[in-house]
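Everything below concerns the one structure shown next.
Complex shown without one protein chain; remaining protein chains in place.
Chain nomenclature is as follows: A, B and C, assigned in order of appearance, with residue numbering initiated at 1 for each chain independently.
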Amino acid sequence: MLEQSIIQLRGFRNIHDGGKITGFQIPVRLNYYRGIWLSQLRPAQVTVDGHTYTENEICWNIGGNIYTQQELCHRSDVHWNNLDVATLIINKDGGLIPGLHEVEVYYQFSASYLPPRIDLNFFSRPDSRKMVLVR
Amino acid sequence: MLEQSIIQLRGFRNIHDGGKITGFQIPVRLNYYRGIWLSQLRPAQVTVDGHTYTENEICWNIGGNIYTQQELCHRSDVHWNNLDVATLIINKDGGLIPGLHEVEVYYQFSASYLPPRIDLNFFSRPDSRKMVLVR
Amino acid sequence: MTTKTHQEKKPYRGVSLYCYAEELGFTMTMEDCFADMYDMGATGLEILANGHIENYPNPTDEWLENWFSLLKKYEIEPVEYGHWVDSRLVPGQQLSTKDSYDMLVKDIKLASKLGFSVMRTKLGVVDEILTPVPNWQEFIEMALPVAEEYNVKMCPELHQPTPLKSAMVDEYVEFIERTGTKHFGLNIDFGVFQSPEGRLQIPGVDNPPSAPEDMIALLPYTYACHAKFTHMTEDFIDPTHPYDEIIKILIQEKWDGCLLSEYEGGNRSVPGYTSDQLRKQHVMMRRLLGEI
Partner (left out) sequence: MTTKTHQEKKPYRGVSLYCYAEELGFTMTMEDCFADMYDMGATGLEILANGHIENYPNPTDEWLENWFSLLKKYEIEPVEYGHWVDSRLVPGQQLSTKDSYDMLVKDIKLASKLGFSVMRTKLGVVDEILTPVPNWQEFIEMALPVAEEYNVKMCPELHQPTPLKSAMVDEYVEFIERTGTKHFGLNIDFGVFQSPEGRLQIPGVDNPPSAPEDMIALLPYTYACHAKFTHMTEDFIDPTHPYDEIIKILIQEKWDGCLLSEYEGGNRSVPGYTSDQLRKQHVMMRRLLGEI
């Protein structure tokens, strides 16, 4: 089941590749009552403990497939259902230290049936959460 | 999914038999972290809008089978899982009037690993809820 | 499916799953929503395709099998299929007529496969008063033969701040009359009748309530309605939408479509709150429809 927070707890962990940690991941839900096509999604910005990641430092795992942020606007053929959790992937040797982290996530998405003035910002909102990473 | 309240909303309605209403039903969950055998369950008492129903005025629908309250103590072969909702059935011609009702439910159950002094009342607790019946 | 409800030529009751947006997936499953509807005798269903259909637009056979078995178990008729023509699908572009048509066709086929007869077709807009994209007539007209083949009716939603008496609604009606189609129509959202205190405040836009009798001329083209509400009292009254007048007119006009509840009030993420509000609205509707 989903949590109300946009940033979800389940799935927050480092990415283990064999014995090595190659990065970390942050699961997020779509704060919207319906799903969207990936070209409606805009690149996310992630801040962990004051350090900000943007653009090509972040990839999206949606439905088990990985997309770069530059790729999103070209993928009007891929759908992200609002009941499915997506995962933001950040490459970082060694990942995050086990313990408490302040995580902030912001991304926008487009809703064409709203006036252009509020298209991107009516539903989109930033979220932050203090979360424990165990491994 | 379950609601935290012992009295559950989904399933609260009159019992329709063809064009006739023969009674009403109140769904309840087991306020316990495990399931029990029916012989661990004690007869329930139900009060709706100040009128109390007891003993043979109530039947239990557990797992799709109907048990009289007298029968419970003999059914140590039937298990009620705490993640499954049971339904209290009360026969009453015409059922309840569509609208708001004050519903109270109390039943006890036995937990043999607790001191006999608190066996029946450590987990059992009465519950009440104002609920809307539509039909 | 539940054709009995149609025989009397009067409105029947349903629910849009939109109501459960902050519970479905959090504290309720789709089956829980259906069970809730069953308690209310709400036999008509609206879903939002891009969200309620797992793996949309390609549901698995397993999902489809479960879908039909749940409809049968809870005696539910799929009425309205909510979908979008996302005109700003790609940043900086307006969706072409051909691409809009393709998007429509994909949804028409899926709606029909799932058993729906009405589609709530949300068009992209170009301004504050929700004027639809300039090419809407082109791609809708292209899709009419497909809608006919699959036996569904595409219906934009008439929603505040658009009054029922307005150039935009006139344009929809003219399109219907010009084409003579039975596969494009209207969905009236009763929010258009909401009293002034609760209405949307849009800078520079006047947003007065429409009068319930303004529906009358539109009912022949209206294939579903959104029974919008934001608060029901414990006396089963909606203080901000004139349901007594609305339902009186629908009965008088022998309109026999589905009233799909749309709860848009507060506390939607509080478990059980929406269900309680829905039940109160359905007690009200049963009274006004003469069911009790």
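Criterion: contacts are C-beta pairs under 8 Å (C-beta built on N, C-alpha and C of every residue); 3 or more make two chains touch, one makes a residue touch a chain.
For clarity, every value in this text was computed on a predicted model and none was experimentally measured.
Annotation: of B:Thr47, B:Asn91 or B:Ser110, B:Ser110 touches the absent chain (contact as defined above). Although one chain is not displayed, its contacts with chain A can still be listed: residues 1, 3-5, 9-13, 98-100, 131-135. Interface residues of chain B with the unshown chain, by the touch rule above, are 1-4, 33-37, 39-40, 42, 73, 76, 79, 81-83, 110, 112-117, 119. Mapped onto chain C, the interface with the missing chain covers residues 26-27.
Simple rule for what comes next: only the chains that are shown with their structure count from here on.
Chains A-C form the pair joined by the most contacting C-beta pairs.
Farthest from chain C, judged by the mean position of CA atoms in each chain, is B. Chain C has the Cα centre that lies closest to the mean of all protein Cα atoms in view. Centres computed as Cα averages put chain B at a distance of 37 Å from chain C. Between chain A and chain C the centroid-to-centroid distance comes to 31 Å (mean Cα coordinates, whole Å). Chain A and chain B have Cα centroids lying 44 Å from one another. Multi-chain contact residues of chain C (touching two or more other chains): 27.
Annotation for chain A: residues 1 touch two or more other chains.
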